[in-house]
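Of the protein chains in this complex, one is absent; all others appear in place.
Lettered A, B, C, D and E in written order, each chain numbered from 1.
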C-alpha cells in the first residue's frame, strides 16, 4: 500500500503544474481499435479531467472510411497521401467519422467515468475550411483549415465536458471538407493556447535513424527538428505532421509529444512520470 | 411600410409572452427535404432565438436510413411501424442521423444566422434508453426512453446555442438504440419543462373526420383527445404520437401543436399570429 | 398570414444588428400631442426594448410652458429662439416638463407594455449646466450643458427601464436651468456612446431646397452637411440643431436620423426597413 | 477633541445595528420649508446613507399646492381634510409635487453630499391607486393605495441612490391620483419591510393629554395606542395617521417614530442617541 | 512505469467521490514529532487539497506544554486526564500551541507545496467555550466547547487555504480555555458537516481485545461501539474520545477513522485504497 501512495506523492508536482491546462490529443491508430487500449485511453482521459486538466480530443478514422466505401462499391483513391474525395465520399467520411467513430469515443469515455460530448467541425462552424489546392490535380472535397472558431470548444470545457472532435471542415456555403486530423489538431491546439499537444501514434516517437531502434529521440527543439527534416532523414508521410508540429510550437503551444498509443496508459506515463516516453518537441 | 410595422406591433405581445421560453420542435417530413422549406425553417428558428426564445430541435430521418440500407444491400423491415434493427442497422441509423442529417440541419441554421450544435442522444448520455419489448417479437436495437439527462441541452442553451438532437439512445453498456423521434421529442419537452412542443408534420393537424377536410380541429383538450382516441377515430400510426402528446401535457408541457411543415414559415405563423394554424392541444 | 411572417424575417438582420444598442430619441412636436401618435410612439419604444435595444428618451414641451405662463399672467418672451427665463419662469418650466409632460410620457409607455422611469436633469445631477451667455443680453436661467453625468441613466437601463428625461440642468449651487432639448439629447447620445440619435420632428427631414418637396436628402455626411450650412441653405432655428448633430457624430455617435414624427410608427420604419424615412447623417 | 470622538464611540452600536436597514421617512412641515432645517435634514439623510442605512423619503407639499391653485384662480376646497381634486387640480398637484418640491429635495440632498433620485408614484407605476370613496361625496381624483410596486425603489437603493418619492398614484388607465402622504409612506414602509418608519412633523410626538406639555409619550405599543384612539383622546386629523401607523406595525414594520422636524438633526438624535426624541410606537 | 499509472487509475474513484468534501483531521502523537512523519503528513494534506478535498487540521501538543511548564518551574498536574490549568498555565498553553506548534505545522505544509493558515479558537471567537465543571474539583481554565462559529474556517477554505487550528477556546469575557483536542475536532467536524473525521493516533485502531493484536476492528457501527463501551472493554482515556466520535456521527459526520499516524502516508492509504487501515466508524 505504501508503494501506491508513493506514486501519488510523486505525481503531485505534475498535478499541480498542469492544473487548469488544456491538453489537446490526437487520437488514432491502434489505440482507437484494440479493445483494451480503448479502455486504457478512456481511463487516462477521465483521470486527467478529474485532476483538473482539460483534455480535448481530435480523432481520425481513415480505415473505417475505406471499409464503408468498399461496401458501397467505391474504390478509395489516394494522391500522395490525400484521399480523393468526391461529394459522395465526403458524405461517407461524415457518416463514419461524425456518425460512428466520434460517438464510440464519446461512449467509451462516459462508460469510464467522464462527461464527453462529440462534435464535428461543422457544429457552430468550429472548423472553417477551404478547398486544398494540390498542384494541378482536383482531389475534391479535401480541405485545409482556414480558421478555428474555438467558442464551442471553450464552452464545453467550461461546462465540464471533454470535447471529442471529428476533423470535418465547412465553408461559408456549408460544403463539407475532409481534413487531415494532424493538421486540425495542431490548429486547435494553437487556437486554445494548449499547454500540450500529444499525438498518440503506433510508433515510439521520432528516430534519428529510422533503421536504428536505439536512436529514438527523447527531446528535441524545433530548430533541431527542422534540421532533421532539411537533412532528409524524415521521410514521406511524416513530413507534413512534423511541419504542423513546428508551426504549432512557433505559434504558442508549449510542448508537443509524439507517443506510442499501443502502450497502455501511455498518456499518464508521459504526463506523470519523470521518465516520460516518446519524443518531446519544444521551442 | 406602415403595413410592415403593424406586423411587428401585432407580434409584440407574443414576443413578450414567449421570451425565455423553451420551444421543443419535432422536425421531419417534407420540411426537412425541400430546399425552400429547409431555408424557411432555419430562418424561423433563428428568429425565435434572436427574439429571446430557446428552440430545441429533434429530428427524424427515416427515409434516408432506408436508402442507405438498400445501397448496402439490406432490406428494411418493419413490424407495426417499428424498423427491425440489427446491429448493422443501428450503425447505419447512427451514420445517417448523427453523421449526415443532424449536421445538415446544423449547417442550415448557421448559414441562416444562428449558432447551432448537433448532438446525438449518446453525447453525455443525454438519452438513456432500454430495449423496447414488442410483444414476443425481437425487433433488435429499437429502444424506448428510460431517462432524459438534460444537462448538456441546458448547457448549450445557456451558452447561446440552438441544440439539434438526433434520436439515438444509449444504455449503460454503451449499446445504441434507434428510438422513435416522436417519443424522444415528447420526453425532452417534459424534461425541459418546455412552454411549447411543436410537431412539424406533412398534415394540417388532427381531423375530427379524416375524410372531411373541413373537420380540422383547431384546439382540443387532452381529455377530448383521449375520447377521440377511445372512440376509434384516430388510427394506426397516429395513436402512439397522440399518446405521447397526452402524456407530455399531463407531465407539464404547456401546449402541444401539430402543424403543417409544408407551409413556409408555419412555425412563425403558429407562434406570432392570433389565427395560428394546425391543431393545438392543451390541458 | 404568410405576408406577416415575411416582415418578421425581413426585420431579423436589423434586430440582430441593433441588439444591445443604445438609441437616444428626441421626442417632441405633434408626436407628443396627438393621441394616436402618442400611442404609436409608445408602442414603438416598447417594441425596441423588447427586441433588445435600449431606447432613451429626451423630451421638449415648449408649447405647454407658454400656456401655463399665460394662465399665470406672464408673457413669454424670446430672444432669437431662446426663452427669456426669470426665476419664476424656470419654476414654471420645471412644473410643466418634470411634473406633467415627463410623467405623461412615462404613463403612456407603461400603459403600452413598457417599464419607464421619468427623471429630470436634476436627478443625481445628471445634466450639469451653466448659464448660457448670449451676446450681451441677460436671458436668465437659460443653460447650456457643461457635463452629462450618465451614471443614473446607465443604472436605469441596466435595471431594465426606459429612461425618460426632461431637459432641466442644474449647477453646483442647485440653480435650475432651462436647456434646449436638441442640445441635451445630442450630449446624452455622445455620453452614452449611442448607436443612433433620432430626432422625431414635424418635418420629413433635411431638404436641399426648402421650397422643393422633392429635394429631401435621404443620406448625408457631416462634411456635406457642414457645406450646406456654410452655403446658407439651412436657416435660422435649424442651424443650432444641425450643429449639435455634427458635433454628436464627430464625438462618436454612429448615426443621426431626422424623421417625421407625424407618420405613425416612423421609428420602426426607420429602424427596421431598408427604405427608411427621413434624413440620415453619418460620418 | 476627545469629546467629539466619544460621540462617535457612543453612536457605534446604533451604526452596527442599523447597517443595511431601510429607514422610510415622511418629510414635511417646517422641516421642508425653513432653509436651515432643510440643510440639517439633508445632512442627516446623507450621513445615514454613508453609515450604511438606506433612507427612503416620501414628501408632502400641501401648502404650495394651495398657493399655485390660488395663483391660477382656483379656490382650494377640503372635505374633512381631503382636498377636493378635479382634473385641473390633480395636474396642479403633479406640477407642484413632482415638478418642484420633489426636485428641490433631490437637489438639497445632492448639494449636501448624497446621491438622490426623485420619482413620482407614476414612475414604473410604483404606486397603484384607486379612487377613494368618501361617503357619498365625490371628491375627485383623491386616491388610496391599492398596491406598492417596490421594484424601482429597490433598484435605486441597490444602485446606491436615495429615493425621493412624491405621493402621486396612478391607475391602470393612467389617471393620476392625489394621495395622502401619510398613507403612502406607511404602505411603502410595509412593502420594503422597513426597520423604521419616521414621521418628521411639527409636533414633539403624541401627548397623553394634548393640553399638558408634560404628557408626551416616549414609547407606546400599538395596543395602547389603539386604546388611546378608542378612548377619544386622539382627535381629528391625527386619527388616520395613527391608524396607518398601527397597520404598518401590524404588517411588519419594526418601529415607527413621530418626531419633531423643527429640531435640527432630529433624525440623528432619534437614531443615534439612547435618549431619542419624540414618540416611538412598537408592537 | 505502468505500475505507477495503475495506482493513479485505482485511486480515481476515490478522487471523484471525495471531490469537494471536507476532511477534518486530528493531528497529534508521533506524526507531529518525528521529522519524516511530519513531512509525509504534510505531503498527504497538500495532495488532498490539490485533488479537490478540503482538509482542516486540529492539533494537540500536550508534551511540549509540560516541557515549557517545567522550564518555567511549574509542575504539570492532572486530574483524571485533565491538566489542571491556572491562569499562568493557560498562557503557557497558548504560547506553545498557538505560538509554536501551530506555526510549525503551517510552515511544514507550506514548505511541501500547500497554502496554510494557522488560527487559534480565539480568532474570530471560532471556539466559544465555557469552564468545564469536573465533579467538585476546580481544575481551572479547562474548557468545553459551547459553540463552534465556523465562519472563519469556511472563509479560509473558500479562499483556498488549509486551516490549521489550535484547540484554545474563549468565553465572552475573553478568557482563554485549554480544551481537549479530541472534543474540539469532533465539534468542528459536526459544524462543517464533514464527510470524514480522521484521528491520527499512535495505535492501529480499536481492538476488540486490547491484549490480542489480531482483534483490530476494521469497521464498526456506532451502535456496536456503544455496546463495546458499555461492556467495559474500552477503558480509561479512550472512553471520552469514543463518546465524542459517537456523538459526531449521530450529528451528521459521515465516517470517522482512527488510524495509525506512525505509518507514513497513513492518510492517503486510508483515503485512496480499498484496503484502508485502522478502524472505521459509521452509522
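The criterion applied here is as follows: a contact is a pair of C-beta atoms (placed from the backbone, for glycine too) under 8 Å apart; a residue touches a chain by one contact, two chains touch by 3 or more.
None of the values given here were measured: they were computed from a predicted structure.
Colleague: Which of the visible chains would the unseen chain be in contact with across the whole complex?
Modeller: In the entire complex, chains touched by the missing one are D, E.
Colleague: Which candidate, D:26, D:43, D:103 or D:241, sits in contact with the chain we can't see?
Modeller: For the chain that is not drawn, the touching residue is D:43.
Colleague: For the chain left off this view, which of E:48, E:106 or E:269 is in contact with it?
Modeller: E:106
Colleague: Identify the residue among E:56, E:119, E:217 or E:268 that touches the chain left out of the display.
Modeller: Going through E:56, E:119, E:217 or E:268 one by one, E:119 is the residue touching the chain not shown.
Colleague: Residues of chain E in contact with the chain that isn't shown?
Modeller: Chain E touches the missing chain through residues 68, 71-72, 91, 94-100, 102-103, 106-108, 110-111, 115-120, 122-125, 152, 155-156, 159, 161, 168, 170, 172-174, 176.
Colleague: What does the interface between chain D and the hidden chain look like in terms of residue numbers?
Modeller: Those residues of chain D that touch the unshown chain are 1-13, 15-16, 19, 43-44, 46-47, 50-52, 113, 263-265, 268-269, 272-273, 275, 277.
Rule of thumb we're sticking to: only the chains that are shown with their structure count from here on.
Colleague: Please report how many Å separate the Cα centroid of chain A from that of chain C, as a whole number.
Modeller: Centres of chain A and chain C (C-alpha means) sit 58 Å apart.
Colleague: Report, in whole Å, the distance between the mean C-alpha point of chain A and the mean C-alpha point of chain D.
Modeller: Centres of chain A and chain D (C-alpha means) sit 71 Å apart.
Colleague: Express in whole angstrom the distance between the two chain centres, defined as the mean CA positions of chain B and chain C.
Modeller: The answer is 48 Å.
Colleague: Going by the contact rule already set, what residues in chain C reach two or more other chains?
Modeller: None at all.
Colleague: Every touching chain pair, please?
Modeller: All touching pairs, sorted by chain label, are A-B, A-E, B-C, C-D.
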